[in-house]
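A single protein chain has been omitted; all remaining protein chains appear in their positions.
The block that comes next holds chain A.
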Amino acid sequence: MSLFDLRLQDVHNKLSHKELSVTELVDESFARIKATEASIQAFLTLNEEGARQHAAELDKQLQAGAERGLLFGLPAGIKDNIVTEGLRTTCASQFLDNYNPIYDGTVVSKLKSAQSVTIGKLNMDEFAMGGSNENSSYYPTRNPWNTEYVPGGSSGASAASVAAGQVYFSLGSDTGGSIRQPAAYCGIVGLKPTYGLVSRFGLVAFASSLDQIGPLTKNVEDSAFVLQAIAGYDAKDSTSANVSIPDYTSALTGDVKGLRIAVPKEYLGEGVDPKVKEAVLNALKVYESLGATWEEVSLPHTEYAIAAYYLLASSEASSNLARFDGVRYGVRADNPANLIDLYRKSRSEGFGPEVKRRIMLGTYALSSGYYDAYYLKAQKVRTLIKQDFDQVFEKYDVIIGPTAPTAAFKLGEQVGDPLTMYLNDICTIPVSLAGVPAISIPCGQAEGLPIGLQIIGKAFDESTVLRTAHAFEQNTEFHKLRPQL
């Protein structure tokens, strides 16, 4: 058994009783990385020297009997679109190959206060655009369950590194499913908090109205702990919600008696693998046996979500990525004829094909004469999608369905067909548009690859989402399965 299979509480007890040191935890991380990284390719930058130094400091504090932070000593991986002072941050883009941030994102500062140890920066689809990690401009991360398969994306390596036991937990970001879908494909727990719960300051923006940072962990309890450490109002993020933060772990009672579950028929319809459907229906039986009830409902605008999402997200991306102009940081092309030529050449050299494609789509959708037809129309459809959720939540506590219509697919299988790739996100995108929280937890397997169960809650009701997920975990064994590496 890996040290990282210990519950957080047990790790902390062992640290207290001097049966374990932070140095040993960090050693475990780098030993595991050494043994598995050639086949997984999860990291873009390792912080080995910094992590070992930090571990030594924390061990000294431990000896001195100082008070411990919430995530004391836990080895963490951070998705490479979250800026870390002095630690290279590339967004898996050649554009930022040499970028060394001069400040920490708010979540990174919060992790520092909670005293986790940053092991390194995790691979992703370039600028978080993709669902397979194949859009990384460095190398594709592999699925630890079968390295011929993708780990999902865009936080693919955030999920793979946790599944492979390289880190205790990781942070990812989710715009249309980028935490939940890779968590499902890699058989771990991934939580997308309510939009506004976790500060986006220092998250390199993709689609500002959708982006949200969240934890990827091996179990629901760890997810609650990490969320506790990173949630909260931040004046540096203009869409940070000023809400009080509950004690998330106290919500993990195991009790779901009387819980009202809605199951959208659109999430189990055409295109959903029968094995995925079966795993979800089996999960609902578990909930029934625990005293919860479920009914089929309809989210009638689901079929419009992907079209609305790609217009909104690409439009916002085209605007956000305008900052990558070759002036202040990142790539600067040689011998430009003039300033505009410098912008043009630097961007064309620095961006990969999916990023260019989305900038083109977004620029077109926002261009003169098309704004109303595309961007404004998509914003109105977004209202209808949000209303679908509002209506269901009037009568139900949570919505449950699959995280993705299938288990992971093979590398190369969907490259070159962006539209099919986009359709993998049918169950996660509507949730992102509605801004509500959702978690993916393992609920089965198909041909040796994990299947994810998605539990969706009301805005800022992460407690109910976590409680529902935790109750399932307490009564099943799926979260204990580990890939053979």
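In this section, a residue touches a chain if its C-beta (ideal position, glycine included) is under 8 Å from a C-beta of that chain, and two chains touch if they have at least 3 such contacts; residues count from 1.
Just so it is clear, contacts and distances are computed from a predicted model.
Visitor: Unshown chain, UniProt name, "TRAP transporter small permease protein", "NADH-quinone oxidoreductase subunit H", "MoaD/ThiS family protein" or "Aspartyl/glutamyl-tRNA(Asn/Gln) amidotransferase subunit C"?
Guide: Going by its UniProt entry, the chain not pictured is "Aspartyl/glutamyl-tRNA(Asn/Gln) amidotransferase subunit C".
Visitor: Would you mind spotting which of A:Tyr343, A:Phe393 or A:Phe409 touches the chain that isn't drawn?
Guide: Answering carefully, the residue with contact to the hidden chain is A:Tyr343.
Visitor: Who touches the missing chain here, A:Asp104, A:Asp325 or A:Asp388?
Guide: In the full complex, the listed residue that touches the missing chain is A:Asp325.
Visitor: In the whole complex, not just what's shown, which of A:Phe30, A:Phe72 or A:Tyr195 touches the removed chain?
Guide: Considering the complete complex, A:Tyr195 is the one touching the chain left out.
Visitor: Over the whole complex, note the residues of chain A touching the chain we left out.
Guide: Touching the chain left out of view, chain A contributes residues 98-100, 102-103, 195-196, 208-210, 235, 238-239, 241, 301, 303-304, 306-308, 310-311, 318, 322, 325-332, 336-345, 347-348, 351, 353, 356-357, 359-361, 363-364, 367, 374, 376-384, 386, 418-419, 434-435, 459.
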